[in-house]
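Working notes for the structure below.
Here the complex is missing a single protein chain, while all its other protein chains stay put.
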Amino acid sequence: MSGHIILDLGLISMLLVIAFAIIRMRSLFAVVMLQGVYSLVCAAWFVSLDAVDVAFTEAAVGAGVSTVLMLAAMLLADRQSDEVSLRRQIAPIIIVIASGLMLFYAIGDMPIYGDANSPANSHVGAGYLDKTAKDIHIPNVVTAVLASYRGFDTFGETVVIFAAGLGVLLLLGLNGNAGKWQACPNGVSIGLGQSPYAQLGEDQPKVSPKAEVATNLPKEKKTIAKKTSQSKGRPRKAVPKGDVS
Amino acid sequence: MDILSLLPPWLLTHGVALLVVLPLLAGAAMAVIPRERIAWTITFMVMLICMLCALTLALQVIDQGRLSYKMGGWEPPYGIEYVVDALSAPVLLLISAMAVICLFYASPSVKAEVEPKKRAAFYGAFLICAAGLLGMVVTGDAFNVFVFLEVSSISTYVLVAMGHSRDRRALRAAYDYLILGSIGATFFVIGIGFLYMETGTLNMADMSNILDGLDGGSRVAQVGFAFIVIGLGLKLAMFPLHMWLPGAYAHAPSFVTIFLASTATKAALYLLLRFAFTIFDLSFDYVVTILSQFVLVLAVVGMVFASIQAIFQTDVRRVLAFSSIAQVGYILLGLSFLTLSGLTASYVHLINHAFIKGGLFLAVGAMWYRFGITRVADFRGLSKTMPWTMSAFTISGLSLIGVPLTAGFVSKLQLATAAWERGYGWAVGVILFSSILALVYIGRILRVAYFETPPQINGVEVLKNEAPLIMLIPMWILAILSIVIGINAGWVVDAAGRAAELLIPTQMIGRGL
Amino acid sequence: MIELLLNLNPGLIIILAGMICAVLPASQIRKLLVIAAPIAGIVSISTLYTDQEVIGGIIEVGRQSFTTLRIDSLSLIWGYIFCVVGVLNGIFGLHEKCQITDSSALIYMGSAIGGVFAGDLLTLFLFWEIAAVSSVPLIWKGGERAYAAGVRYLAIHIFSGVALLAGAIIYGRANGGDFTFGHIGLNAPGGWLILLAMGIKCGFPLLHNWMQDAYPKASITGTVILSAFTTKLAIYALARGFAGEDILIYIGAAMTVFPVFFAVIENDMRRVLSYSLNNQLGYMVCGIGVGTSLAMNGVAGQVAVHIIFKSLLFMSMGAVLYRVGTIKGSELGGLFRSMPLTTVFCLVGAASIAAFPLFAAFVTKAMIISAVIKEHHYVISFILLFASAGVMEHSGIKIPYFTFFSHDSGRRVEEAPWNMLVAMGLASALCLFFAFPFGGYQFLYSLMPYAADYDPYTADHVIFQLQLLFAAIVAFALLKRLRIYPAERRAEIIDFDWTYRKLGLSVVKWLGAMWMRLNAVSANMRDRFAGSLGRKLQQVFSPAGTFSAGSPVNLPYVLTAAMLFICLIGVYIGAS
Partner (left out) sequence: MNEHGILRVVSKLLIPFIAIFAFYVQFHGDYGPGGGFQAGVILAASVILYALIFGLEAAKSAVPPSWVRFGMAMGVFLYGGTGVATWLLGGEFLNYSVFTPDHPSHGQHYGILLVELGVLLAVASVMLAIFYAFGSRPVNHPGED
């Protein structure tokens, strides 16, 4: 038992160290790799907690495929992340600490880990163990729960994955050629650029919407953001035309 | 009910599942369907069937009370249970009916806003989103809620991002939404996890029983409750957690904005009602504290704050988005009274606001469709260039303000009465004040549209260019509905009353006052 | 049918018509509705009215019941006259094809009528606010300059409504939940608040600015419509709630006097009329303060005829504005050649307001003044008489003189459109009818709340009135001849009565200067305050403001964490 605890503590401290390294690291390549490491250590910890199925998934998805996908995404971006001021990291830290505190508040009343009499293990959980042997006759209760007892959940999860795929299909396209098409109104455009207001330069928001977002960036970035966003915020040429289809 | 006897018995037993499964499967089919026309037709048919399903379910609920469906044939605490009752049936009907109404409008709107070869998949994402919302509402299993929350969320992020062919800022908005939405979903699932730890079950009814037996449960359940409230708060745009909403509504394609504005936050609100009043309930002191104080304060601040913010927006869709946040405040205010009349008012407004905001966004979408405009300043002379659209906008706008004989008045009157009965005279003042603010932000748009002359292009005044009939029909349906409810609100109030009775059982009335 | 009507405030019929107008793009049908709705209102009132008080339309909302219909002898005359002037306004506005003004005019009119027939304070409040809100589009229609004025107008009236509601709630609570709108009096709890609300609406001194601010800027038809309802609704409410409160006598007297000075110097003719409107309201407030049956009759009659002739005057000025495009006294003149009919109608209106015998105000104003004298308020009656001369000065002479006669501005325009002429003609006919010695004024008196045995056409009354009026005319002519009259240029000289010129001039000058300064200071402070408040709000709320920023800023996350934390503390407190 005590060996287990030492192992668990060791793995948790590794996770903590890796997590901090990921936060502070600016080389994206290293970050991606460390995320893979994080997943792997996680998987090891799950094994130590006897959640073999979860560990398997974590290893396959977290350490395997998602690392590759992150790499593929990284190729499209800079290799280095911009320096993030500590001020901007305070908020995530606050949110983590607040959530953590809430969890700690609850810990006092949590059942002991592995307690056979805890509600999670005694009520429906125990029922699954009995019923699987009786109803389905397969040794792996996890599979029985996932695919049969709560099969509809898994259906939902499959759809979630499908929706993610569909999203990629919609936003990027499988051949990487999406995103060039531009929407345009079916009629005469009187918006933005062509409105007399815009010609007079009146009634334009003082700071363009994209630059508002950048209010917390350092000063010199702000001006750049303003420029680019204004050039982009402009409407495309609105050509009066018939039905787009 | 006579209608029920005419329907095939199979539909009566399996309709509950069909409601969710059909759009999910159709959504999957959209990935491989090449033709936009076919995709639209299938989507439309599917949602129509869903609406009829929801209608039969609603009738059945009136007839028989709670309906239950055992997914996979397993008994509830073990398998997943689907439940339709007086609380969920109207929301189901609302979501599916709004989907059908939006789809009328989609066929021209999507053509103008979405890349041709992506349109089929776009409808697919829409179907999945609708199915997710329906699933969230119809399920009786806490974890299944999370699954469908994710189904709807993921597809919503995609749908919002599809606005990028109109405005690149849509991508940023979708990203914001993704991050905040994921935090919300994570909080929610942490809450569910805690509840499972406390009760050992995921079935809502079972959970409620066990929690009652534990007299509210230990700190684990309490913390779980806090996480669920905040997680859902993010999803339903409770006031300071609303930051994702304006961007998402302002930059998504019109069709998506309409659907989201009228259904997405409503489904999350439904979940809050479901969790706070039936799984937890008012016999637990901490629930009473959170709802009657925390939520009350946020609701009131949100009503005023978001309304003021709406006044200062230059983009009409942002105005309406902030107004949505304020309206969520109204709904939460009614909820926080913890009285039957308060909940009834809340539920009435939940339904009415969907119609009102849907109508407004429909009109705004049509204006973009014709003239490419969304800013308040560009609305000049729209009463002359698009009279019918502007009239529909006006009706819905008046309804939003709460002018008598419109749906908005009904819900605000209900809410004010509930506040009065609760002894919150000041809340009546806040409702009134917020309505005045609504008057200002809607009036600002109406003034530009009615009192200024249409703009000129190359010296020629823009001519009348009314939206196509297929876009006018849905917005007028909603506008007329708004008036119909304003004149005869009985059916909505009755439905809301039944839902409220479900939320506060008789022995619970007066608890927490 | 009667059953249904019994439960329907006639105002609601008109409001309903207005709502239909709002969404009806076909302008012919709209115009028909605009005229038909007030006629339906008249029919409905006459069907409903009996000798007793009619109470109906009780709506129960929760524990609160709203009495939406109460017709008695006091409200009757208001209801009728509002409907009549509604028809006139409808005809006058026939040429204008604007969906929103049609509908808001109807809703506004309907809510004023509804307010008059409201049986309890809460219903009154509802109509009060609807009237405020629905009248704003009429101002906005006046163009760019009118926008800010409209917003100010709205803000002031909403404030008035809130004060009314607050007062009503205090009053109702003190009365054990009885909100019935009867005599309130200043000693009742909440009485002062209610008086403040009504005072704002009927332009008590220092609370009157909105009137001269908004009315001249509204659209042509808008001003005509506005002048009829808002303030008269307030007068009705005062008459109902505060009859016989002495303070109103003094307020009323002050109200009759101070606008005279401004009216005389003002160049914008519609603003002159706004001041004169304020002055006329002063008579009514004064009469309410006296509160005897003679005074109340006078008030009711004065309201009735005043609505008609003030509308007539605003209509004629509107017609001029419509044709000429300006209403500045300095740019007008000599229009009687091109607009003869308008000139005649304007003269009828001017004679009516100045209370010439055989013209409308003659039969009513005297009632108020005699009532004041009967109650031994001699100083007040003197002030009122002085103000009458002033009215003659600015409304009776100045308006027609500078617009239609004076030196020729050289403008040759068409006669007003036919619909305007019809409206003005009908209004003129009514002005003459109400003062007609044989059957005309008797009819008006028969509508009054109390039995009236007053005869305006006694020899000494006629002669006295004529003396007063001719004195004023002589004064005007003399001043004009001596080139002292401050006409086309913006000079400061004001005069009212040649006998008191020396003394009066200096006092008036001083008062006017102080008043102007007070106004300027308060306006400046108001603007500064509003400006800085607006800037602050803008900083916080605008799309570029603090609360609209997107995700890279920490706000959403910090807020999420904070909410979670607060929620936990709530749970902790709740559970322990």
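For the reader, a short list of remarks on this structure follows.
As written, the chain order gives the labels A, B and C, with residue 1 at the start of each chain.
Just so it is clear, a residue touches a chain if its C-beta (ideal position, glycine included) is under 8 Å from a C-beta of that chain, and two chains touch if they have at least 3 such contacts.
Bear in mind the structure is a predicted one, so any value in this text is a computation, not a measurement.
Shown chains touched by the missing chain in the whole complex: A, B. Contact with the chain that does not appear here is found for just one residue of B:7, B:28, B:304 or B:457, B:28.
Only one residue in the set B:171, B:301, B:457 or B:473 touches the chain that does not appear here, and it is B:171.
Listed residues A:122, A:154 or A:182: the one in touch with the omitted chain is A:154. Against the chain not displayed here, chain A makes contact via residues 52-53, 55-57, 60-61, 64-65, 68-69, 72-73, 75-78, 135-140, 142-144, 146-148, 151-152, 154-155, 158-159, 161-162, 164-166, 168-169, 172-177. Listed for chain B, the residues touching the missing chain in the whole complex are 14, 17, 21, 24-25, 28-29, 31-32, 69-73, 168, 171.
Throughout what follows, only the chains that are shown with their structure count from here on.
For the pairs A-B and A-C, the count of C-beta pairs in contact is higher at A-B. Inter-chain centre distance (chain A to chain B, centres taken as mean C-alpha positions): 25 Å. If you average the CA atoms of chain A and of chain C, the two centres end up 63 Å from each other.
In chain C, 542-543, 545, 548, 550-551, 557, 560, 562, 564, 568, 572 are the positions where the chain touches two or more neighbouring chains simultaneously.
Contacts with at least two other chains are made by residues 172, 183, 187, 219, 222-223, 226-227, 314 of chain B.
On chain C, the positions that touch chain A within their shared complex are 542-545, 548-554, 557-558, 560-562, 564-565, 568, 572.
Interface of chain B with chain C (complex): residues 172-173, 175-176, 179-180, 183, 187, 216, 219, 222-223, 225-227, 229-230, 233-234, 240-241, 243-244, 246-247, 284-290, 293-294, 298, 305, 308-309, 311-315, 318, 341, 383, 387-388, 391-392, 394-395, 398, 403-405, 413, 417-418, 420-421, 425, 429, 432, 436, 439, 443, 446-447, 450-451, 479. On the chain C side of its complex with chain B, the touching residues are 15-16, 19, 22-25, 61-64, 98-100, 126, 130, 133, 136-137, 140-141, 143, 147, 158, 162, 165, 169, 537-538, 541-543, 545, 547-548, 550-551, 555-557, 559-560, 562-564, 566-568, 570-575.
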